[in-house]
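The complex appears here without one of its protein chains, the remainder shown in place.
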Amino acid sequence: MGGVVRALLRRAVQAVLVTVLVSGLCFTLVRLLPGDQALRVAEGRYGYDRVTTASADAVRAELGLDRPAAEQFMAWVARLAQGDLGVSLVTGDRVVEEVAYQLGHTLLLSLAALSLALLAGPALGLFAGLRPGGVLDQAGMVGAAALRALPVFALGIGLMLLFGVTLGWLPVAGFHATENLVLPALALGLGLAAASARVARDATVAATSAPFFGFALLRGLTRAQAVRQHVPRNAAVPVLAYLGVNLALLVEGVVVVESLFGWPGIGHALSHAIAARDVPMLQGTALSLGLIFVALNAFTDLAILAADPRRRG
Amino acid sequence: MTPSLTIEDLRVSAGGVALVRGVSIRVAPGVPLTIVGETGSGKTLVAEAAMGTLAPELVASGRVVLGDAASEAGDRAARRHLWGRGIAMLPQEPWLALDPTMRVLPQVAQGHRFVRGLSMAEATARAREDLAALGLSGAATRFPHQLSGGMAQRVAVAAARAGGAPLLLADEPTKGLDSDLRSAVVALLRGALLAGGSLLCITHDVAVARALGGEVMVMLDGEVVEHGPAETVLTAPSHAYTRRLLAAEPEAWANDAIPGAGEELLSATSLAAERGGRRLFEALDLAVGAGEWVAVTGPSGCGKTTLGNVLLGLLRPAAGQVRRRAGLARTRYQKLYQDPVATFAPRLDLRTALAEAAALHGVPWSQLAAMLARLRVPDALLDRRPDQVSGGELQRIAIARALLADPVFLFADEPTSRLDPITQQETMAALREVSRERGLAVLLVTHDQAMARKVAGRQIALRAA
Amino acid sequence: MRRPPLLLLALTLWPGLTLAQQPLRVVAPFHVESMEPSRDGFNFTRMRVAETLVGADDGGLPVPQLASGWTLSDDRLTWRMTLRAGATFHDGSPVTAEAVAASLRRARAQPGPLANAPLTSITADGPGVVELRTSAPFTPLLAFLAESSSQILAPGSWDETGAVRRLIATGPYRLVGFQPPFRFEVERFEAWNGGPAPAIARAVYESVARGETRALMAESGRADLVFTLDPAGTDRLRRSPRVEVRVMPIPRTQTLKLNAGLPQFSDLRTRQAVSLAIDRDGIARGILRSPAAAATQLFPPTLAEWHVAGLAPLRRDPAAARRLLAEAGWTSGPDGILTREGRPFRFTLRTFSTRPELPVVAAAIQESLREVGIDMQVAVVVSSEIPAGHRDGTLEAALMARNFSLVPDPIGTLLADFGPRGGDWGAMGWASPELIEILATLGRSTEAAERAALRGRASTILQAELPVIPVVWYDHRVAISRRLANVSVDPLELSYRIEAMRWAE
Partner (left out) sequence: MRGLRRIAARGHSPARLMGGTLVGLVVLMAILGPLLVEGSPTRQDLSAVLDPPSADALLGRDHLGRSVLVRLVHAARLSVSLGAATVVAAAVPGILLGLLAAWAGGWTDRVLSGLGDAVLALPGLLLVLLVVALAPGAFWPLFLGLSLAMWVEWFRVTRAASGALLASPAVEAARLLGFGPWHVLRRHVLPEMAPLFGTLAAFGFAGAVLAVGALGFIGIGLRPPTAEWGLMMVELLPHYDEAPLAMLAPALCLFALVLGLQLLAGRDPR
């Protein structure tokens, strides 16, 4: 099981890199931003048209924003080491608690999108790949190419207009019921599903033209038996590898899709944190997204190891 | 006894060009039939016609009788239902023919389960017996990449025969195997015969035919030129081609090893090398003199190529020292490769590639052209890209290219192992001629003991690491 | 065909049952990050969870809410607020004067309007009366008490650090679910005695940031009350059979703030030129789709007391603008941009996108100013960069929306905007001693005629001097499901008035 240890170790290093990169980068960038941080915080707290210089001064004193940057950063890193992400400058709540609440929504959305990409996409790709050049293959691949070229936000809007307005089947916003999940998950997952369908199709073609497939036929297995026995597992490896590389797209999509559908997840919170210059919140959300990325990568690695014994050595 | 396989008057053609003409064979139980021939002789097409796996664009005629089922050779689907049941095919390079993501046992069990229709448990039990019979009990839970070449070969035989077919078809079963593994494969095939089956073997290796015995058929350009019992055909060939084929076996080569060692060009003292942290060899002392041929032999993975690369300075030794003669440019130590295609820029025509190398060494084109002519390389070939030239021709071009640097030492890394026997003999002869003429020392890596004996004045045998 | 037929069947068969079980769904763009009244408290007063002592009617005049009545002492320094008899908090405890005073004292310690009022003490006088004292006569106090951050919470609502942990208030609805920052749920509070028992048992508030999405929710029937619609969405919704759209003017004005301390804007003529260049009618018609929204003066007609009918209206006249600019010494430069003393007339306008129409209007103004030779760059920033730039002096101009009913009486807003050093959301580099004196007098005076005269004078000064240039007046746009009856919309946005609504038969 050396492969598993190696893979996890590699991802652990990545997790450390993410932490260092996010904490350092966010802080530096936010320091470089023009404008008064205290005023932004005051705006976030009291509404934009109630902000006065007096309330900003109160915020400044309360949060210690007048201390030197290095001191603030060191304090943050020290707290981070103890698992304390600090307190949101805007809401005054603990970032850990806020992120924990958002994390559930983001994970729900990402996993729904991922399962779409992992189930629907490859299944279609498999069928297309079994008859390369067939009607399903050609139509499917044209559709997949179109879906991959569609920006996530355009796809989201299209889905909203079609299912939310024209057909009226699904709600266009909200997050408390299962039906709310459908459109965001589709917007996020369809592109990935299309891409993985394409990869699964190519992998299926590769598997069915591989020597071992031919050998299975020569040994007397029917084509259907040979497909069932040898294609799914062999096609899974490139699909998983592709997904692993493209998980970044998923995480990027989360930011856009959550904003579009008002999904109360980390991506949404991140864009708000940037706007409000809420350093702890920005770091907390960026860190969480980065770590989700790492965790999904780690899961993909393990799945690939499970599917492909050659990499376990 | 009724024959297991009969092919009558087989003809295979592509676009009106006949690739196989008038081939008739008969395979009887217990008597192996070996078809020997070089690349392009059509021998593989015969096997494919028997199975019904000919490429769709090929037109075939003739009759194929498998067991008691007769069908037209062109009717590919007719024999489909006999795969695994009546006829089993042993794949080339069996390590590629096994599903890399599946353990050995279930792959062998597939034949019992899906072809014989046994239950899962029963199929698994039978597969376990099959593996045990081949001495592979320990390998049942391994994955293909954890098998050695010989083990993969045996697993493939077990998997191919699991469906219970009496006829085994083996197409180039020794391709890519070391010579010492070849005898194991032959033993394996003979084992299948002993179990009451019959065997059709396709090979370019006369040694395999000799070891298998039974009947031998020699094919050239789509036709059978000679057919008869192995001992007759291989000892008293009647056809000129068969005689050339037998003469091309290194065993039959003239023993004209070049003994004369001139001044020392290269020496190594207490040399050691490692690969992936594993010691390949150590405490090796070696000196090569001008014009000398030294052969390096040993099983795969023992470090033969590594030794040559260390001597050329391409790799750093783990210990010890290599000394090349002072005053000689590094470019006078050259190398020939096993696969010449990989040593040329793939998108560049050969003329440009050679012209640039000639210009680099200040060799006029006329001199290079003369050398190419001596090596029997047609000038027209030079306008092609490396992958459009046959292996033997390209290897001769590679020799000409290496000679541009006026080398004193040539490391030849299995330069002929991928060539047909006759081409191999020709290429080797060309190299020896050049060497003798220029006093070029050659370090030849080969896994063919016979060749080493015939050409080298000295041998270094490396042990498996 | 818009819904699965089965559901349609269910709806026709048991309308009463289905409707009664469904909560009222209210959608607006505002987030609810926390329960802190000074931060997001307006959401809770609007959803009728929390009450203030005083409410306001459509005209902004104070009306009883948790206080059933009040008196002002003769020296106009002491306010006595009588609490509504029998009122209870959501936890069942009685509303006592001590609890109310504690809540107000806590509110005063938070940033908010109350902190700026000249209060000296807030005390309980017996169980039913709260007494507030000011250091000087302060007429707008009732308006300050009607502001959402002055909402009354039970002492058990906040912990020892003063942070609000539970929302124990007194309104007709109580909080039963809280999912910040997007959603909270309320349920009818049966013990509420401030009026007839509400007909609707449960309601949900959802924050949806994008205007299109809000409109779609209304159109698809997934929201019953949608506030702050985009002009574009409004037109579409008007055609929907499901909803009724109400558009009403509110006391909010979009203004262009110019830094009068800058050389190009210190000259009144350039400010007038900018004002003359702006195509208010085009913006009102083309962007806000409400021709009447083009501002003719700072205060919209809804602020009847401040709107001066006879004032010469602001208008568009590019030729006059060019003339004024020429008089001020600006000459046409090579690329069509005016120059003076070798410097081009160029400045950056900051605006923000929380209100989606602001960047659009900024783009329209940009083009209009270019036509008279002024190069204006638009920077869409976070709104707080406007007060920040005001304070550090880097702000050149800003486009913003100013709400005059934040504290129901506009005097509160004006005091903040036009003081001696201007105001974050008001004048910059400009001050009028006369206006300052007028505003101070208004804070003390109670005499109606004097107040009216002072208000008129203040409006006239602002119109003449243009420290901020009014662009358009806002409309309040609400989509109301036809399933709802008895709906009224508060023009001051103090309440969604859900306690008076009921499901249509």
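Labels for the chains are A, B and C, by order of writing; each one numbers its residues from 1.
Just so it is clear, a contact is a pair of C-beta atoms (placed from the backbone, for glycine too) under 8 Å apart; a residue touches a chain by one contact, two chains touch by 3 or more.
Note that the structure is a prediction, hence the values are computed from the model and not measured.
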Partner chains on view for the chain not depicted: A, B, C
Sole residue of C:130, C:283, C:303 or C:466 that reaches the chain not shown, by the stated touch rule: C:283
Residue of C:367, C:392, C:434 or C:450 touching the missing chain in the full complex: C:367
Hidden partner interface residues of subunit B, rising order: 312, 314, 329-331, 333-335, 337, 339, 342-349, 353, 356-357, 360-361, 398, 401-402, 404-405
Residues in subunit A touching the chain absent from view: 13-14, 17-18, 20-22, 25-26, 29-30, 32-34, 145-146, 148-154, 157, 161, 195, 202, 242, 245, 247-249, 251-252, 255-256, 259-260, 270-271, 274-275, 286, 289-290, 293-294
Contacts of subunit C with the absent chain, listed as residue ranges: 211-212, 230, 232-233, 235-236, 279, 282-283, 285-287, 353, 356, 359-360, 362-364, 366-367, 378-381
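Basically, only the chains that are shown with their structure count from here on.
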Core chain by centroid distance, with centroids computed from Cα atoms only: A
Geometric centre distance via CA averages, subunit B-subunit A, whole Å: 50
Where subunit A and subunit C are represented by their mean Cα positions, the distance between them in whole Å: 38
Complex contact set, residues of subunit A against subunit C: 34-36, 39-40, 42-56, 58, 90-93, 98, 101, 160, 164-165, 167-169, 171-176, 259-262, 264, 275-277
Subunit A residues within the subunit B interface of the complex: 210-212, 214-222, 225, 229-230, 233-234, 237, 307-310, 313
For the subunit B and subunit A complex, residues of the former touching the latter: 51, 53, 83-85, 88-89, 91, 93, 96-102, 110-111, 114-115, 143, 145, 156, 159-160, 162-163, 165
